[in-house]
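Excluded from the complex is one protein chain; the other protein chains are retained at their positions.
Presenting chain A:
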Amino acid sequence: MDSFGLLLDGFAAAVTPEHLLWALIGVTIGTAVGVLPGVGPALTVALLLPITFRLTPESALIMFAGIYYGGMYGGSTTAILLNTPGESAAMITTLEGNKMARAGRAAAALATAALGSFVAATIGTVALTFVAPLVADFATSFGPPEYVALMAVAFVTVSALLGRSLLKGVASLLVGVTIGLIGIDSQTGQPRLTFGVDALLDGIDVVIVVIALFALSEAFGHLVTGTGGTTVQPLRERAVMSRSDLRRSWPAWLRGTAFGFPIGALPAGGAEVPTFLSYATEKKLSKHPEEFGHGAIEGVAGPEAANNAAAAGVLVPLLTIGLPTSATAAVILTAFQSYGLQPGPQLFSESGPLVWTLIASLYIGNIMLLVLNLPLAKVWARLLTIPAYGIYAGVLVFATLGTFAAGGTTVDLLVLVGLGLLGLLMRQGGIPVAPAVVGLILGPIAEQQLRRALTLSEGDPSILFSGAITIVLWVVVGIALVASIVLPVLRRRRDRETARTLAD
């Protein structure tokens, strides 16, 4: 098994002018759809599928991989500049990224996001190249009880996201969990909280909730307070990233990658959960915890690395066992099949050269994305010189178009506006909106997996603690709980001591 030699062959096949062109087209389209709220890579790839009947399988898959990685890069741009995540996995990036932008550090935030995405995607792709079978084994050992424990870990770390007031944070979390309940319950097929509206049967798309709570409520907020004419000073410093920015970013990139890759490889892991975990970890470990909530660069670097590493992780089960674990992966799987390739355990042995060309093109696409995005950081940041009314008019147009494109009914638009007004109310009441999105993502996974686990065990709760992985995860829950009580005490004591030494 000489992965390295096969990879070199892959590079040889990928570095042809034609394939490089398709990779460039892919990453450019990907970045563009990532920037647009509501238009995701899955929809784009699905729309482009018919075109690819005229391309060779290599060209088509290389372009799709570019769109896929590009979408993850682009999602952070609007999150940082406009407090409007282009993809749900970029939601956490808004927390610190937009604060940085408002403090005149937009370029630094964009740069750490682009570099972090590059580092994470590269490490993720290397891991995909060399340890994919191992990770696939790990991923398939996750059954419902393991997911319940993983969700418990996510929920205990979420406290880091709740903001200053615990009560308001939890209220927001519960709003999100409630929105997550809307739709057909997958275990019994019964509609919940749909009030007889057909369009709600499938639940409310996370993307719509994210756009409404972040973008619309922001736009409405400017309207209410009459601050539409304000602009933000885009660049306060000369350098894009200072040395201290870099020193604070790189450990966060690596930790984010460590969360993102394995969780992305889990069949129900997704790209969002690792961003929550990464943010919480950075906040715990940071030497500057007081900066969190005011624009801490670690809070951008970690989650951005995490979501790109997750994107690489998603490809592990897709290529090794034929398991599509995200919407985009499912569409790419369809593309494989339309070329008569069956992703699955035999893909590497039967269509090896193609797979290695695809993996090689991921490296190339990743470098292209860095070259495309890093110099653009300063250019993008200048967008902020446009007054808020101009920016948010554009955001509203694209948010509405994106929502309509995804759902296609007026009900979707009403839901969008309704949730936007809810977001405005929350803002006015000082309730953070991020926990609502966290609840919306974690709540349904936790509920469904818990009920699956209990169905499997005929109602016996001991299944939740069976198996080595679950026990390890529950121990992590315990440690996180203890740490959240002990650490603040220790920190206060240390602060007192420092104060005393300073006084001496």
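Here is the rule we go by: contacts are C-beta pairs under 8 Å (C-beta built on N, C-alpha and C of every residue); 3 or more make two chains touch, one makes a residue touch a chain; residues count from 1.
Note that contacts and distances are computed from a predicted model.
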{"item": "Which of \"NADH-quinone oxidoreductase subunit C\", \"ATP synthase subunit b\", \"Tripartite tricarboxylate transporter substrate binding protein\" or \"Acyl-CoA dehydrogenase family protein\" matches, in UniProt, the chain that is not displayed", "value": "\"Tripartite tricarboxylate transporter substrate binding protein\""}
{"item": "Touch with the omitted chain, as defined above, among A:14, A:33, A:370 or A:415", "value": "A:33"}
{"item": "Selected from A:10, A:317 or A:365 as touching the chain missing from the view", "value": "A:317"}
{"item": "Residue among A:126, A:327 or A:476 that touches the chain left out of view", "value": "A:327"}
{"item": "Hidden partner chain, touching residue among A:43, A:181 or A:396", "value": "A:43"}
{"item": "Residue numbers in chain A that touch the chain omitted from display", "value": "25, 28-29, 31-33, 35-36, 39, 42-51, 53-54, 139-146, 183-189, 191, 198-199, 201-203, 266-268, 317, 321-325, 327, 330-331, 333-334, 337-340, 342-346, 379-380, 382-383, 386, 398, 408-409, 452-453, 455-456, 458, 463"}
